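Step one of this worksheet: look at the structure below.
The complex is shown incomplete by one protein chain, all other protein chains being positioned as in the whole.
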Amino acid sequence: MAELLRALLALCCLALLAVPACAAPLDRTRFAADLCGDGAAQVRAAEGLVQVGGDLPADDLTFAGGLLGALAERRLSCPADGTLLLDRPGAPEGHDALTGAVRPAPKARAPVLGLRQRAAVETARGIIALLTGPDPAARSAGLAVVERRIATVPAAVLDRARDTETDAALKATITGLAQAAALSSPDPARRRAAIAAVAASPSGTAQARLAALKGDPAYASDPAFRAALDAGLAQVSRAVAIGDGLAVVYNGLSFASILFMAAAGLAIIFGLMGVINLAQGEFIMLGAYATYGVQEAFRRFAPGLLDFYLVAAIPVAFGAVALVGIVVETLILRHLYRRPLMSLLATWAVSLFLVNLVRVTVGTQNLQFVMPAYVSGGVPLYADFVVTWNRLFAIAFAVATLVVTLLILRRTPLGLDIRAVTQNRDMAACLGLPTRRIDRLAFGLGSGLAGLAGVALCPIYSVNPGMGSGFIVDSFMVVVLGGVGSLVGTLVAALGVGGANVLIEPISGAVAAKVIVLVGIILFLQRRPEGLFAVRRRR
Amino acid sequence: MTVLTRRSFVGTAALLAAPALIRPAAAADTVKLGCLFSSSGTMANLEGRLNHVVRMAADAINGRGGVNGRQIEVVTSDPASDWPLYAQIGRQMLQQEKVAALFGCWTSVSRKSVLPVVEQNDGLLFYPLHFEGDENSKNVVYVNSPPASSVLPAVDYLMGPDGVGAKRFFMIGSDYVWPRTINKQLKGYWTSKGIPETAWREEYVPFGFSNFQTLVNQVRSFASQPGGQPIVVLTVVGSSIPDFLREFANQGISATDVPILGLDMVEADLEGLDTGKLVGHLNCWAYLQAAKGERNQKFLADWAAYVKAKNVPFSADTVIDPMVSAYDSVNLWALAAAKAGSFAVPEVRKAFAGLSFDDPSGYTLTMTGENNYVSRGVFIGSVNEKRGFDVLWQSPNAPAPVPFSPYG
Amino acid sequence: MPTTLATPAGPARRAVRDPLVAGLVGLCLAAAAALVVAPPAPYLVNALGQLAAFAILAVSLDLVWGYLGILSLGHGLFFAIGGYVCAMHLLAQGVAATGVLPDFVQFMGWTRLPAYWTGLDHAAYALVLALAVAGLVAFVFGFASFRSRVNGVYFSIISQALVYVSMLLMYRNDTGLGGNNGMTGFPLLFGWPMGSPGVVTGLAVAALLTLAGVLTGTRLLVGSAIGRRMLACRDDETRLRTLGYSTTRLKLGIWCLSAMIAALAGILYVPQVGIINPRVLAPDLSIEIAVWVAIGGLGRLGGAVIGAILVNGLKFWLSAAMPEAWPFILSGLVLLVVLVLPNGLLDLVGWRPRPTWLRGAP
C-alpha cells in the first residue's frame, strides 16, 4: 500500500516536472501582496515569476511587468487594502493593481528595494521585456538583462523567446545564449556546443565560467570535452587579453586627451609670451561654468533642444573665456611682459580671485548637468573593453581642437603672425607686425582653448570652483616636456604622460604612478631643459 | 628710515592686536561658541554648511531663552582648509574670545591639529564627523560614530541574507588614515569570520584623484572571478566620490552586479550626477535625510526656512549627517551646560554622563561617563533616482559606541 | 690710491647703509626682550613666533630670488624637511620620556620606532640632520638643474613639480611619516610640557632671535664679494661666466644655504603650531612664499620680512574677522604690488634704495 502510494506520489511529481505547461496561471492577488510584503516575499514573487515565466500567458506577464516596474520606480503604494500603482511617486491617486480602478491613494508605504530584491526584480522585468516587449529594441534590452543573470534563468524562458522571436538577428542571439546556457547539460554534444557558444562572446565572466569546468569529471574522462574546453578557454583568454589591451590604450588616450586639452592653451600662451599662466586651471573652470550657463539657457528657452547644449556651449565657452583672457591680458599682463616671474604671481592672484568670485556668486556645490545620451553610458566593444561615451567625447574633442588649432596656427594670417612673434619677437616688431595686438589675440586663443577644455570635462569630472587647481602642475609638465612653442610636442608629451600613467597604475597603484611619471619628467628636463621638440636656438 | 620702520612695526602690532579692538567686548549676558569650519578651500562645499547649522541651532536655543539665562553668540571663522590655521584660530578663539566650546573640523587631520590646542587650554571641541576611532580625549566630544559601531553593522548587513550575501570585497580608498583604518578593521573582522585573504583586494588613490578608468576595469575583472558576490567598499573622499560613481555607471556596472558601499558618500556627492544608473548603491551614516518621524520633518522644515530667511548659499533641501551632528552638538552642549548650571569646561564635562537628546534621526542620543562618545543609530541608505538616499535598513536602537575597535 | 682704499668697501659700508635691516634686527631683539619681561596673551606670543618663522622662510627665498634671480616655487619642500625632522625629534623625545609610540607608528604595525629614527631624540643631532637633509636635497636638485642650465621660469616650474611630487609621496600612508594626518601630539620640548606659557614664550623668543641672526648673516653675505657676484649673476650670468667665474658653484652654494635657512624656519614653525602634514608641500604654499617676498619688496631682505609678517598677520586676523574677504584682499594686494608698486610695499613709504632702472630685473 505504502509502496503504491509512494509510486503514485513519484508519478505526480514527475508529471509536475514534465508538464510545466499545465502550471496554474499567475495568482495575481498573491503576487501583488508579495510585492507589498517583506524582502523575502518580494524575492519569492520575483524569482517565482522568473521560474514559471516561460509558461505564463502574455497578459499575466504584462500585468506582472507593470507591477514590477512600479515597484522599481517607487510608484508602488501599499495601503492596508490592496496595492496601488501610481503615475509618479507620491501621486494623490492611483490604479488598483488588480482591478485597474482609479482611487485616491492614502498615505501608505512605498517599499524600498533591497539589493537582492532589486536584482530579482530586474531579472523578472528582463524576461518579461524579452517575452512581451513590443519592439526588437525593448526585447533586446530584456535579453541583455537575462544574459547577465543567465544562471538564474530557466531554459524554458529562452526556448520560448527563441520560438516566438520574429527579428532574425535577435533570434540568432537568443539561440546562441540558449546554447551557452547548456554548459551543465547532461548531453555531451550540447555541452560542447555550449562551450563554443560561451567562447564566441568572450568576457572575464565567460573565462571564469569555462575555467570552472576544468574541475568537471568530464574534463579528465572525455577527451572531446577536454579538447573543446581547452580550445574555448584559449580563445576566451586571448580575447580577454586583447580586450584588456584595448582598454589600456583607450584609458591612456582618454587621459592624454584631457591632459592635452588642459595644456594646449597653455602651450600657446607660454610659447608665445613666456607667461606662466597659473590661472589656466581657473579658465578651464570658467569654461565649465559657461557650459552650465548654456544648459540653463536651453532649459529655459529651448527645452526641446536641451540635449544639444554641449554642442552649443563650444562657441560660447570659447568666446566667454577668451574674452576673460583678453581682459586679464589688457588690464594686467601686458604691463608685465618683461617680468615673467611677476606675471606668474599676477596670474596666481587672478586664479585666487576667480575661484573665490565663483564661490561667492555661484556657490561651492558641484553643478548639476543633464547628460545627453551621447556622453553617458558606454558600449561593450570587445570582451571586457567598454567604450564610455563621455571619454570618447573628450578624445574626439581633443582631436578636433588639435586640428583646428593647427589650422589656425598654420593657415591663417593670425597664425602666421603668432608663429612669427613666437620665434623672434624683436624681428617681428621690426617688420611692422602689431605685436601688442597679436599678444592679445594669442592670449585670447590660449584662454579660449582652456574654455573648450572646460566643455570637454563637464561629462567627466565634477564641476565646482576648485576643479581647475588640480590641472596646473600636470599641464605645465606636459608643456615643458613637449617643448615650448610646439603644439605637436605638447600632444606627444600628453600621450606619453597619459600612457605612462595608465601603464604604471595597475602595477604600483595610482599614487606611485603619478610620482614615478613626474619624477621621470623632472629628471628628463634636467638633462634636456628644452623639452622633446623645441628647436635649439641661439642663446 | 628708522621712523618708517617703526611706523610699519606699529602698524603690524596694531594688526595683531586688532581682533581685540574690532569686536565689541562680549556683553555680560551672552556666552560665546566658536565654529571651526572652512568656507573656502577644498573643504568649503562640505564644511561651509555646518557654520550655518550651528547658528541655526543656537538661534533656536536663544529663542527658548538661552542657556543659564544667557544668550548664545556664535563666532565663525574661515580656516580655509589649511590645517595649521585650524589650530591657530582655535587657539585664538579659546584664549581671546573665551568661547565656551568649539564646534568644528571635518577631516581627521584638522581635528588632530586642534587637539593639542584644546588639551592645552582645557577647551571643548565637538567633532561632528564619523572618523577612524582609536582616540579618546577628554577635551573632544565625538558626536558621530566610530567605525566599529557604524561600519561593521553595515558590512554585516551586506554579508547577510537580507543584503546580498557578499563574499568578496574590493576596497578602494583615498590614501590616508581613515580609509586605511576602516579597511584594517574590516580585514580583521573578516578574518575573524573565517573569510580567506584571497577574498579581498585593497587599492588606494591620491586625494582629488579622478581618473578611475583603470580601477573600474579592475573592479570588473575582480567581479568576474568566481567565489561569490563581490561588493566595493568605497572610502574615497571629496570629489573622488562622484567621479568614481560616474565612471562606474558609464562602464555599465549596476548596483545589482556589484554594489558600492560608500562610507563617506552623502547627498552632496550626488549633486551633479545622473543617479538613474546608480540606484541601489549604499551608504551608511547615523542620520539620513529620509529618516522617518516628526522630529526629522521639523528639522528639514527649519533648515529650509533658515536657508530662505538668511540667504544661506547652500541647498535648502539637502541635509546631510554632519549637519545634524553639528545641530546635535550644540544641543548636547546646551543641555550639559544647563545641567551643570555653569559654562566652565570641567563642570560641563561632568554633566555629560547620563545626558540624552532626541535628535532628528529619530533615535535618542545618549552619553555615558565612560568616554566622550555619543550613542547614535545606524542607517543604511540606498541611492534613489532623485539624488537622495532611501532608508534601506536601520538599527533597532542606538548601539553603544566602541571607540577602540577589537579588530584593529 | 690711499684715498680710494680708505673708503670702507663691501659689507661694512653696505650694512651701515641698510637701516631697514638694522632696524628690523633691533626690533626682533627688542620684541624678544619684551616677550621675556612682559609677555602678552599666549596666543599673541605664539602668533608672533609663527610670524618670525615665516619671515625666516621669506628671507631664504629672497636670498635666491631677489639676489640670484632664481625663483623657487618649491621652497615649501625645504621648510617641510625642517618641520618633519623637528616633529620626528619631538616625537622621539616623547617616546623616550613616556614609552608610548605615536599613533601613526602603531598604525603601521611597528612595535618601536624604525631604525632611521635612532638618535633623533638628541636635539643637536636632529638639528644637524634637518639641515643636512635639506642641504643634500637642494644640492642634488640644484646640481642637476644648474649644470644643465635650467633657468628662469623653467626652474620655477620644475621646482614646483618637485614640491608637488614630494606632497604626493608624503600623502602616501606607506611612506611611514604619518601620511595625510602628518605628525602631531608632541608632548614635550626639552622635557617641558608643550604649550605651557614658558615653552610658548621660549619658542617665540627663539624664533625672533633666529630671525635676527639670519637677517644679520644674510645681510653680511649679500654685502660681501660673494653678494656682488650674486647680483652680477642675477643680472647677466653669461657675462659673469665669461669673466672666469663658475656660476654653477655660486648658485649651488647659495641655493643650498637658502634651503637650509628654509629648513631652519620649518624647525621653528612646527613646535609652535603643533602639527606638520603634507599640506606644507602644496604648491600653493610655495607660491605664497613668493607672494610675501614680492609684496614686501623683492631683493631687499627687510622687505621679505615685512611682507611675510604683513601677509600672515593679515591672514591670522582676517580669517577670523572677515573670512569671506580674505582671498579677495590677498589677490588685490598681489595685483597692486605687481602692477603699481614694483618694489613692493616699501614703495609706498618712498623707500628707494635702488634706482628705477632695476625695475626691469626679475
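Some observations on this one:
Residue numbering begins at 1 within each chain, and the chains themselves are lettered A, B and C in the order written.
Just so we're on the same page, contacts are C-beta pairs under 8 Å (C-beta built on N, C-alpha and C of every residue); 3 or more make two chains touch, one makes a residue touch a chain.
Just so we're on the same page, contacts and distances are computed from a predicted model.
For the omitted chain of this complex, the UniProt record lists the protein as "Amino acid/amide ABC transporter ATP-binding protein 1, HAAT family", which is one of "cytochrome-c oxidase", "Amino acid/amide ABC transporter ATP-binding protein 1, HAAT family", "NADH-quinone oxidoreductase subunit J" or "Carbon monoxide-induced hydrogenase proton translocating subunit CooK". Within the full complex, the residue among C:33, C:97, C:140 or C:225 touching the omitted chain is C:225. Although one chain is not drawn, the whole complex shows that of C:165, C:189, C:240 or C:345 it is C:240 that touches it.
Residues of chain C that touch the chain left out of the display are 1, 4-5, 7, 9, 225, 228-229, 231-232, 234-236, 238-247, 354-355, 357-358, 361.
Here is the rule we go by: only the chains that are shown with their structure count from here on.
Annotation: 30 Å between the Cα-based centres of chain A and chain B.
With centres set at the average Cα position, the gap from chain A to chain C is 46 Å. Residue numbers of chain A whose C-beta contacts span two or more other chains: 356, 360, 511, 514. Residue positions of chain C with contacts to 2 or more other chains are 168, 171-172, 324, 327. Taken in their complex, chain B has these residues touching chain C: 1-2, 4-9, 12, 15-19, 22-23, 39-40, 75-80, 82-85, 87-89, 91-96, 107-109, 112-113, 115-117, 119-121, 134-135, 175-177, 180-181, 184, 204, 206-207.
Put simply, chain B touches chain A in their complex at residues 40-42, 44-45, 48, 158, 161-165, 175, 203-206, 208-211, 213-215, 217-218, 220-221, 223-226, 239, 242-243, 246-247, 249-252, 254-257, 259, 268-269, 271-272, 274, 277, 279-280, 282, 313-315, 382, 384-385, 390-393. Chain C meets chain B in the complex at residues 19-20, 23-24, 27, 41-44, 46-48, 50, 103-104, 107, 168, 171-173, 179-182, 184-186, 194-196, 273-275, 277, 279, 302, 306, 309-310, 313-317, 319-321, 323-324, 326-327, 349, 351.
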